[in-house]
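Please read the structure below before turning to the comments.
A single protein chain has been removed from this complex, and every other one stays in its place.
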């Protein structure tokens, strides 16, 4: 339903509405939009404490920056707790079936380049049943912003392991521990030729806004992995990069054109060691000059891939931020404009000509 | 049907049966197997000149090396020209539906560790409709040898473009040229955490045998991309690395522990340049010492990934051989042995105990 | 249905209980309640003496007592658990406020070891919910509410949760809270937030209420246990794995409510069970089919949406003629529908939901414990006839429990896989050569000399070679139909005690209990003569069905769908069967059937 009513239980400890960074990008002449313009009247129904609330607040806060009226924004989701996201955004929305959101969204985005199309998906939805649609949307560079809420668990179906759960994970479906080796979503996306790949953390409001901003600015498919805490079935999975006291030590923030440093005082960093491999170093020891300078715009994706493998799991120092951001033709864009023009002028005449194409004969 | 009858039209210009390299690996005490033992009595039905014939001959020639009787070998395929492969191997075989061979094969392999299970798939079968099953089989490290016959086209359905076709490809379904950016199958597999990834060329009998040998020796999932010429719908796609006169210039053969050199005299090579990026160099200029030494056993997959991106398309110097070959627990193996033992001893007693587990009461 | 709320005196259980009572009365249930609070005005918190409880018995039929054995216990702390668990029915549901189970409280309640960890709760369906934490979180940010205050609203969380489980409307409770705390906005908001959080948690976590309603017949002697349909199904599959010697290979993708079968089976490695959580439903059924080729008992289960996805592979299994058991725990559709609600609307999809002519047997259990036998039956047909079999359970059966007279497992017939071991025509092995029941040989990889290739392209009968010959395809299509038609199923049994009934009530699936209950009731109380029968095999149908249908003046078929079995019966026998259809996500109730019977025999 449309309307600006914001009936959901707000302020669940994730900062107050209104304190979000105000963007400096151009806003249309109409009354500036606010977070409230993007909040639907539906009651939010996630578990209290769920990381999804924080993401929702961040996304709603960020949206006005886009300068696009909510009427021209479409959210498309699959099934899962993350999939409920669509109901809380006061935009157009499709809550599809499990795993198929990228395909649904491809239909929306390719036929309507005037719309801003966002996909929200969970780790099961996007990487288990929906893995194929995801990698194809990425290689095609369909103009979609794809947010993967990775909680390393199946929330909605009550706690089975997911393709991002760690090896040996004990869950309802794996009482003796899982046997599968997990995906690293960022590496997978890079292997699938994604043009924009980033990672952020549910509760990190500023970093999330920054990341969404970069994703929105990217032309083509933007893939953003968001570490999301499921406090009911997988609490603490991302504490290393999320909990106060630990995140300061472990978040390696990637910024294009900047040295890759981390730690409270930037005292640690990433450098290329002997044999050409990336290593975590003490800046004091390695020297400033040795530090890697991040290049997100490098067309060749190997650096981004290597960075994604600095941490196999988010349990120690882990890169977040934009891994890759390069230009490539946007799927369907050109044709969309062409078609739009064409269609306006089509009528009976063209149709008649079509039917008469090829050989005809007349009986009188 | 079983039997050793070899009724197919043989010798289609791809060398004579019998001239294949004889392996030195152990062969069981029974009469040594020959190529004929692996050739079914079904007539091969590919187009004359199709690269699939060469692959079939190579695989049939290689099989005796395994030292495994054909009765314990299972081929599983999907739909496509490549999928017909199963009928020509005199082993057990399943010709599944389009895209699902890795999942079918997972069922076979996990329940029967005594079998040697091979998957044959096309680029459409494995990477379009079946992409998800492929990447999941790879991350799980299911004990399967997966051969991807990449001809960059849909053969069986008469020439539509595939997820590996080059951008702008003009086909029946894309008369104005395709818009999609293709997958690089090796990169995709590496992004999906594959433990063994290799590439070879249909007509390169010796290299193919070498590659199959390495794949067979690998414990877990082995992924082998085979450049396969479809002479009817996509002739010459791999001429750069396949045609006499050009292949000598362009095949970069990766061998573990060896310097990466190529060219007729090994006069060219791969080295890490300024900024840590891999480059093609003239050995004379760069110096022998600068050459990269290939390490297929490196657990961290970035080197392999970087090598896979040396050539975006197989139109110039292109690496072939084993990109990655590392150890990781094999999916389902341990449990299979445990279950086999368990099952032998199960009977009415255990069943009775199961039903009586938990609280019971008696009515008399 | 008997629900008991129990907690500390300060936990507001009476309020919760009476509020739930009102909401229940409102939906038209008959009920009786039993408030049960401590003698002391304020007993020491956390001790057994301080426990306050409220019990409510509600049902669609006349209730005479507040119930002997609660089916559901909501326990807010260990003391509530220790004092009330004894009365809970075997196999009943226990919903715990996990946060209440601190060491301190355990000690006060008198527990030596933690009942959440030891075997105290074995045999119950347990939901551990951190109610206090969730309530506190839900109320964060409400001005004027301390987290201590907030924690006190957890009874409203419990109320919300149970309201969801039993489909109680939320508006009256919300209105009531608003009114009651009109003058204390902070408390009001905290309570509202807690109530909503509980309700939403129920929805999000897809908690399913267990309701089962049959009037028990006199119990024959023997050993009993309680089982729900999920457990019984799991036991049946394990039994089939053991009785066939094949070993059970179970691949599945989580989906409510079928996931519970995966959870149940994944614990039984020691009974030869392998479970795989596949990447999706298509992978799951392919894995099971691959395992079948490899000589295992291949099984997969799912619910509604997952069945759609499996359909192409089920068709492949039809063409391959391999044993495969596909379980559909039906839920309310179409599409995602109402995942926690029951329905039986996948019957036509089970029969016809694949392209081309691809017939297969369909079996449906009638009660929770019958899931055990139906699973074995499905496996038997699959193995003996080399065919995929669909077993249609539903959400209601899966979650309901009943006392089960344990069978003597030694009398369960073996399932003989009858593997092919050698050539079957001179020196050759023909994979599609058939036996009398038209089943083909099952030759598993590793068997010397029986190498063969199978697939989904049309095959020449006998050799199994690919064939495009018109006559062969016609022959094979008819043969595939015939071989399913030849599956032997027992005759339809009719229960017509007086022998003079004019109305037959015919059911399938979980309507069994309601139909039996209704028939007994109207016979006993109204002296009405009515016959009943139940179809366990939906394909092929028992040979005598037409005859049975034609021997009654009227045939009533109650279904949790828009009349799917009726379509089949009418098409098959040209008998004008009448539908009673119910598609509200709830099971068919005895009262529904009674009303329908009386409407037909009344005058």
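To keep things simple, chains are lettered A, B and C as they appear, and every chain counts its residues starting from 1.
Going forward, a residue touches a chain if its C-beta (ideal position, glycine included) is under 8 Å from a C-beta of that chain, and two chains touch if they have at least 3 such contacts.
Computed from a predicted model, the values in this text were never measured in an experiment.
Trainee: Considering the full assembly, with which of the depicted chains is the omitted chain in contact?
Mentor: Taking every chain of the complex into account, the missing one touches A, B, C.
Trainee: I'm checking contacts with the chain that's been left out. Which of C:159, C:262, C:307 or C:420 qualifies?
Mentor: Considering all chains, including the one not shown, the answer is C:307.
Trainee: Given the contact definition stated above, which residue among C:45, C:338 or C:494 touches the chain not shown here?
Mentor: Checking each option in C:45, C:338 or C:494, the one touching the absent chain turns out to be C:338.
Trainee: Among A:104, A:127, A:146 or A:209, which one is in touch with the chain left out?
Mentor: Considering the complete complex, A:104 is the one touching the chain left out.
Trainee: Quick one: say which of B:38, B:118 or B:154 touches the chain that got left out.
Mentor: B:154
Trainee: Identify the residue among B:91, B:128 or B:342 that touches the chain left out of the display.
Mentor: Residue touching the chain left out of view: B:128.
Trainee: Provide the residue numbers of chain C that touch the chain removed from this figure.
Mentor: Touching the missing chain: residues 167, 169, 203, 303-305, 307-309, 311-312, 315-316, 318-320, 328, 330, 332-338, 340-341, 343, 345-346, 348-349, 351-358, 455-458, 468-471, 473-474, 477-478, 480-481, 561-562, 566-568, 570-572, 574, 576, 582-586.
Trainee: Residue by residue, what part of chain A touches the chain that was omitted?
Mentor: Touching the chain left out of view, chain A contributes residues 1-3, 40, 42, 69-76, 79, 86-87, 89-97, 100, 103-112, 114-115, 132-133, 136, 332, 335-336, 338-339, 342-343, 346-348, 350-352, 354-356, 358-364.
Trainee: When the complex is taken as a whole, what residues of chain B touch the one chain not shown?
Mentor: With respect to the unshown chain, the touching residues of chain B are 9-13, 43-49, 79, 81, 97-99, 124, 128-129, 131, 154-158, 160-161, 163, 172-176, 178, 232.
FYI, only the chains that are shown with their structure count from here on.
Trainee: Measuring centre to centre with CA averages, how many angstrom lie between chain A and chain B?
Mentor: The mean C-alpha positions of chain A and chain B differ by 32 Å.
Trainee: Need the CA-centroid distance for the pair chain A / chain C, whole Å please.
Mentor: 37
Trainee: Provide the list of chain C residues touching at least two other chains, using ranges where the numbers run on.
Mentor: In chain C, 269, 279-280 touch at least two other chains.
Trainee: Going through chain B residue by residue, note those that touch at least 2 other chains and give them in order.
Mentor: In chain B, residues 132, 136, 332, 335 touch at least two other chains, as defined above.
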